[in-house]
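The structure is given below, and queries will be raised subsequently.
Heads up, one of the protein chains got dropped from this complex, but the rest are sitting where they should.
Coming up: subunit A.
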Amino acid sequence: MTDVKALQQERISIYQDVYNDKIPKRVPVNIGLPFEVIAQFGGLDLCEAQWNPAIVEEAVDKICQTVYSDICVFMGSMRYPSFYEILKSQSFRMASNGFIQHPEVTGMFPEDYDYLIENPYDCLLERVIPRQYKAFNPEDPINCAINLAKSILAYNDDFMQSGIIIKKMEEKYGYYPGGLFSGGFTEAPFDFLSDQLRGFKGISMDIRRMPDKVAAACDALYPIVFKMGLPPANSNQIFIPLHMPPFMREKDFEKLYWPSFKRLLDEYASMGIHCILFCEHDWTRYLDYLYELPTDTILWFEYGDPKVIKEKLGKKHIITGLYPVMNLKTKTKEECVEEVKRYIDILAPGGKYIFNFDKTPLLYGDIKLECLCAVAETVRDYAVYSNAGETAGMVFNKEDYKVEPSRKFESKYYKTWEQYKALNPEVSDFGRPKLENLEETIFHYLMFLLV
């Protein structure tokens, strides 16, 4: 076995140990940098690179040689300008510095609640997407169809380009091929409703003015977000960024956010799927709720006291995050190293810990490279276990989770094979996987536009 293959084997086994309730040989170093940081590291024009993702390859290769990580240092991007531009997106726009962001926008109005509750997927396609994506304009059907087709081609092309680069680096440097973002992706029903449908302001009004409709909308959206998150066959993990709870009162959270969200995680757990939750902002108020989630939920914290979090959640869940990425800009290399040892001393004992920063840096100027390298190497060399192979805390068992079947996903804009066959009786059964796959591809693309 080559050195690279041996290293990859070691990396696979330390991740698998963490996921399988064992103490690994050492703490996995999960450092991924976003597209923007690497493009700037390579001295590329950010705007140009985002339009032509293939040109970052040389910079990616160089950063992989420079920064230690057990996953590919290049994360790729979720937000390339091509498909957003073609569809004239209101939700994702490039700012004057070339950085694509999500401004506060409203895709759904209070009067749309009843239709959303009755027929959620139809409402998203007929009302919400056309408001957020002006080129998806049902008044201009031919151009609408052409724009959608162009944007999907652009989307596939850009993701393929960065996917190829990641694959190459995984082979070349022996990375663990299952980073945090390698499985499914979805949102909690309440966050899906808040982010692009009602917006932060709209949902804050609705919580007080029409809480019953908010709750009903979360239930209506459940089958959509559930389906959206299902990972590909080679993965059993789903990434879910959590957004609104730190900005809500607990009593609103308990009634409106928690029920559909908890159910979502339980249902995935019943299928053996683990969720990786990015607990955006400060979740200190909600640690007891997080404890109730299925064993081995991966909790990525942005803020909080590591001691309190480890004590409350560390035996049941897998903890990651917390180390402040801002340190890499504001502190010396020595200070960064001292501090990362402090985090490891608190978070590593007993296993169920993956090293990561509190958040990913946005631009290259957010970090000093020598600090990043020093921190990564310290974790690799210092966070080594003497009791590898022992059981780590509570053990996950998918049989512990059962949920009653929820409302079915149905829409006139989505055809099951049976429906397709009824309309086209002459179709060959050999076409089934292809046609089903196309239906899924369109579903996933359209819903991706809303997360």
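Here, a residue touches a chain if its C-beta (ideal position, glycine included) is under 8 Å from a C-beta of that chain, and two chains touch if they have at least 3 such contacts; residues count from 1.
One rule holds in what follows: contacts and distances are computed from a predicted model.
J.: For the complex's missing chain, which UniProt name, "Cobalamin B12-binding domain protein", "Lipid-transfer protein", "Domain often clustered or fused with uracil-DNA glycosylase" or "ABC transporter permease"?
T.: The chain we cannot see is recorded in UniProt as "Cobalamin B12-binding domain protein".
J.: Which residue from A:N156, A:S204 or A:S411 sits in contact with the chain not drawn here?
T.: From the options A:N156, A:S204 or A:S411, the contact with the absent chain belongs to A:S204.
J.: With the full complex in mind, choose from A:L362, A:A388, A:V403 or A:L435 the residue touching the hidden chain.
T.: The one listed residue touching the chain not shown is A:L362.
J.: Write down which of A:K25, A:K62 or A:R93 is the residue touching the left-out chain.
T.: A:R93
J.: For subunit A, which residues reach the chain that was dropped from this view?
T.: Listed in rising order, the touching residues are 93, 95-97, 99, 101-104, 200-201, 203-205, 207-209, 244, 246-249, 252, 326, 330, 361-363, 365-366.
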